[in-house]
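One protein chain omitted, others in place.
The chains carry the letters A, B and C, assigned in the order they are written, with residues numbered from 1 in each.
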Amino acid sequence: ICPIGTFSFPSFNNKTTFNGSFYYCRICRNCQGILERLNAGEVVIGDGGFVFALEKRGYVKAGPWTPEAAAEYPEAVRQLHREFLRAGANVMQTFTFYASDDKLENRGNKLSFTGAQINEAACDLARQVANEGDALVAGGVCQTPSYLSCKSEADVKAIFKKQLDVFVKKNVDFLIAEYFEHVEEAVWAVEVLKETGKPVAACLCIGPEGDMHGVSPGECAVRLVKAGAQIVGVNCHFDPMTCVKAVKLMKEGVEKAGLKAHYMVQPLAYHTPDCNCQGFIDLPEFPFGLEPRILTRWDMHKYAREAYNVGIRFIGGCCGFEPYHIRAVAEELAAERGIMPAGSEKHGMWGAGLEMHTKPWVRARARRDYWENLKPASGRPLCPSLATPDSWGVTKGHADLMQQKEATSKDQLKQLFDRSKSH
Amino acid sequence: ICPIGTFSFPSFNNKTTFNGSFYYCRICRNCQGILERLNAGEVVIGDGGFVFALEKRGYVKAGPWTPEAAAEYPEAVRQLHREFLRAGANVMQTFTFYASDDKLENRGNKLSFTGAQINEAACDLARQVANEGDALVAGGVCQTPSYLSCKSEADVKAIFKKQLDVFVKKNVDFLIAEYFEHVEEAVWAVEVLKETGKPVAACLCIGPEGDMHGVSPGECAVRLVKAGAQIVGVNCHFDPMTCVKAVKLMKEGVEKAGLKAHYMVQPLAYHTPDCNCQGFIDLPEFPFGLEPRILTRWDMHKYAREAYNVGIRFIGGCCGFEPYHIRAVAEELAAERGIMPAGSEKHGMWGAGLEMHTKPWVRARARRDYWENLKPASGRPLCPSLATPDSWGVTKGHADLMQQKEATSKDQLKQLFDRSKSH
Amino acid sequence: ICPIGTFSFPSFNNKTTFNGSFYYCRICRNCQGILERLNAGEVVIGDGGFVFALEKRGYVKAGPWTPEAAAEYPEAVRQLHREFLRAGANVMQTFTFYASDDKLENRGNKLSFTGAQINEAACDLARQVANEGDALVAGGVCQTPSYLSCKSEADVKAIFKKQLDVFVKKNVDFLIAEYFEHVEEAVWAVEVLKETGKPVAACLCIGPEGDMHGVSPGECAVRLVKAGAQIVGVNCHFDPMTCVKAVKLMKEGVEKAGLKAHYMVQPLAYHTPDCNCQGFIDLPEFPFGLEPRILTRWDMHKYAREAYNVGIRFIGGCCGFEPYHIRAVAEELAAERGIMPAGSEKHGMWGAGLEMHTKPWVRARARRDYWENLKPASGRPLCPSLATPDSWGVTKGHADLMQQKEATSKDQLKQLFDRSKSH
Partner (left out) sequence: ICPIGTFSFPSFNNKTTFNGSFYYCRICRNCQGILERLNAGEVVIGDGGFVFALEKRGYVKAGPWTPEAAAEYPEAVRQLHREFLRAGANVMQTFTFYASDDKLENRGNKLSFTGAQINEAACDLARQVANEGDALVAGGVCQTPSYLSCKSEADVKAIFKKQLDVFVKKNVDFLIAEYFEHVEEAVWAVEVLKETGKPVAACLCIGPEGDMHGVSPGECAVRLVKAGAQIVGVNCHFDPMTCVKAVKLMKEGVEKAGLKAHYMVQPLAYHTPDCNCQGFIDLPEFPFGLEPRILTRWDMHKYAREAYNVGIRFIGGCCGFEPYHIRAVAEELAAERGIMPAGSEKHGMWGAGLEMHTKPWVRARARRDYWENLKPASGRPLCPSLATPDSWGVTKGHADLMQQKEATSKDQLKQLFDRSKSH
């Protein structure tokens, strides 16, 4: 049974029924899977990034960025899933980022859970919350230290296969290979994921300049589609407008090659106009000084509209996205989707809730043009507006990127500090 | 039994034991109440503001800012309590901000819970999580629309009394009267709270210029202490350094008057160097464009140190504070407190976790002097660093501030928009 | 004969005649001296600073800042006088800044002219250009290395006396003691200048915080008036709005003391909101990186209006002022003065000349509200908006400030560099 009517924003549910003349909602998981939805031209809203959000809540360690919290603090992960669902997300990604065994034990990271335990717990949490609404569950894999350490194609594929076994066992709805800096590794991942028969999405963490080996976004997308990905796009590393631009280049490449695909984008919630090809990792503010760059909800409205205009239909977020950012995406596209997010109960379009504020000058801000035109001040007159990225230019194969089970030694750190100062 | 040994940071527990030669931890709730702790010279860490944090998570509506989520979405409120506890907070404030009956039904805000239901649910959640650690429960009241509408002292006191009845029934550990713009109303609140015999803290939301009627911080503090508050300070409305400055003036006033008190501060997590006496409410970015002003964790280290140096011992946060901000306060004062927050398991002092980062140039940032000296860029070159506050200068007694049960009408809004443009 | 009618802006001359019903212009030198003008309530416009303007033109050396160009490159100095006259200045200050013998030979500065030669040449140039229009000639003295080196009152006064002998011989119209950081030395200067019987103006280079020994602006002004200055004020070191604020405090002090005086202000043409009590000398940008702080002509309109509103009637400029800055002051006060500056022939009020621009969108900027509301961008996204002053806090009597005839040695420089880095 389709859960139409379960949403708390009745006027929109009615509207959907009237406008569309459908007995079914057409947007819930029971009605359609990811490809059915995209084929029907619907907008699918993704969730936000878990590692950054949970780092701020105290459950993820910046540095290793591993997702052991899925097994260790399940109630915290579950709550974040729920908040994104409520914000309008149609997809619950399993919290399995960097959950490959080689990454879990990198550089002295000591965990009391196996990779399999973490991956299984993450699947259960995503499914549980997805069932509370209409969301799909997507199992996710990402780039591996093994690839950066120049391991063989077979070795790297074996890493992906191990995570995949859990996803198959837990019967996720579709798969996402994401956060790849090198298209070569992403193609390997897609080839492994394809074997399950489930729909496969593939995202690189690149900008308009292309991957770390200089392969253009258009060429990257063509390779991913040829490898079998039905949905291609980018995630992380750059701000929304930059990511949309990169996906646009992907789309042009795919169309020029006479191929077909769906497109997705899951950018940062940080302004990064000053990044080089490596993205926000190179910014001096990464990862503990990014606050002044956080997008407002109004920036998100512009992002959602631009992504939609470019032809992207799977629109979500990555690092920095909080539930209210996803809600803003869902509100901007409420007319196109025929539904308001549940979380808008506590918001209202363009800040309508401010009509109830005590102070009259704040009530006067309850209007679209106020927020659309605001140029927010940083309150930081001693800080610049742009930064100079680190630009070490180190990539696959460099000694400093090799997987290393032991902790970074004091000597290794000292060498890094010294090189850092000379940049 | 004192829960020493329950914390996950063994080296610090050991240190405490060795340094202090105590069988008891001296800092847990079982050992001591709020006044015993402060009298012993200990640092008490507060939690962060719930309305802003839960607005971003989708459970509070900006505008009314009312706390019905305590009854409506208890799992979301409980989770936030847990995160602050894990971050090092010693106090769980009941989520009862603006939970007075006159505020709950202001300007068309329609809720399906009574004030009593909300206040009771909030007490239960705070107590439940406090018991998971060593925290105290503080019942909180704040300023009322009745006062702004020029109701009588008896009427306003009756409002406080109603909330207080719940706090007494639920047996909170102490009471906080906070977020008062006028010292007169705060004194009334203290007089009511004192009747319970529980310890009373009182915070105004003012800066160094004093309350909305121009009463200086020093004089405000004297009046609050004379009314019976054992702890005085400021919360909300200004950034940490400004609030600390205001509390310092309070302390000087109290000492000059030959009185005694403890001091607390719970500021914004937003930089507000450009505010007038009304605080961040007057900033054009309030409440939906404040992102570029969010303090980093390193700003919080400076705040915690400065507050400590000034002699403030109850140090927490208000709007904008996320759990990692409180964790930063707890980490800065770890040596003074003899304990690291549980959440530091996922952090490490001064970003030590970065030693495990994949990229070498990020590992090179795993050091104090890097983050201490960083001047973070905003990524917003079209935005200024400071803003011009609205400065309508409307205060108690003005027609626009009167309590009004009905929603703001379109005509009322239009008048506000027009006045807004002429400012 | 009064030179009415010699100005090139006929409409304004006519207006003067009609409004005032005078046969005489009332504003030219032939009609009145400095005190007559000020007593009559007229606005007197000063010139701009010569050392900074001529440094950019290649005739003054930043560091010693000495005015040997008066004797060495007279045509360059004469041209700058002419430009300020044309911009509307009523006063030609002799280019005798730092022309005391002790300063001329400080720290290895080797000149081929004696102090007397420089002072005489400067008087001749000022008089020559003043005679081309209606301007008064003011002989100026400023603070001495001798005072900073703790020489006696008699020694310091002898320094002033030597410059004064030239001014008397050349018969300047009045005297200005300016750029004093310590009111004590300024009082000594006034006492010497008073002996000539000529009108005496006295300016400190201080802000609202007072002089280097912490004497408040009000108290400073009272001492100067009591010493015999008929005009008091501030020059240099701070931006226009800050200087006006300081003079306002002087005025309040003088009036509170039951005394009478006229007021003058000759500020920097640089924005200095971030300065400490030492002024722009402490800014890291001094003196070779101040460009982004230069005031626009529109900033000057606001300055001139504010100075006028505060009751200041002698309004000019110091370092950073170029002729167009003085022209802007004269244009803002054209109605009050009854005359447009000659230089407005090449300008027009509020950029009216843009009506003749080729590009239509630039013609669209030929209006007051455009320029009045412009928030000019810096084009420097890597730079902050405010700086942290050096704040060494070194003042009179410190070894590093002593007069020293020899050049600064390499050892001395190295010590300074090292101290600089530790700040």
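In the analysis below, contacts are C-beta pairs under 8 Å (C-beta built on N, C-alpha and C of every residue); 3 or more make two chains touch, one makes a residue touch a chain.
Please read these numbers as outputs of a predicted model, since none were measured by experiment.
Engineer: Given that one chain is not shown, what are the shown chains it touches?
Structural biologist: Hidden chain, whole complex, touched shown chains: A, B, C.
Engineer: Specify the residue from the set C:150, C:335 or C:364 that touches the hidden chain.
Structural biologist: C:364
Engineer: Which is it among C:211, C:274 or C:306 that touches the chain not included here?
Structural biologist: C:274
Engineer: Taking the full complex into account, what residues of chain C touch the chain not shown?
Structural biologist: Touching the chain left out of view, chain C contributes residues 55-65, 75-76, 79, 82-83, 86-87, 106-109, 145, 148, 239, 270-274, 281-298, 322-324, 327, 342-343, 345-348, 351-367, 370-371, 374-387, 390, 392, 394, 398, 400-401, 407-408, 412-413, 416-417, 419-420, 423.
Engineer: List the chain A residues touching the unshown chain?
Structural biologist: So the residues of chain A touching the unseen chain are 375, 381, 384-386.
Engineer: Write the list of chain B residues that the hidden chain touches.
Structural biologist: 274, 381-388
Basically, only the chains that are shown with their structure count from here on.
Engineer: Provide the C-alpha centroid distance between chain A and chain C, rounded to the nearest whole angstrom.
Structural biologist: For chain A versus chain C, the centre distance works out to 59 Å.
Engineer: What residues in chain B touch two or more of the other chains?
Structural biologist: Within chain B, residues 375, 381, 384-386 contact more than one other chain.
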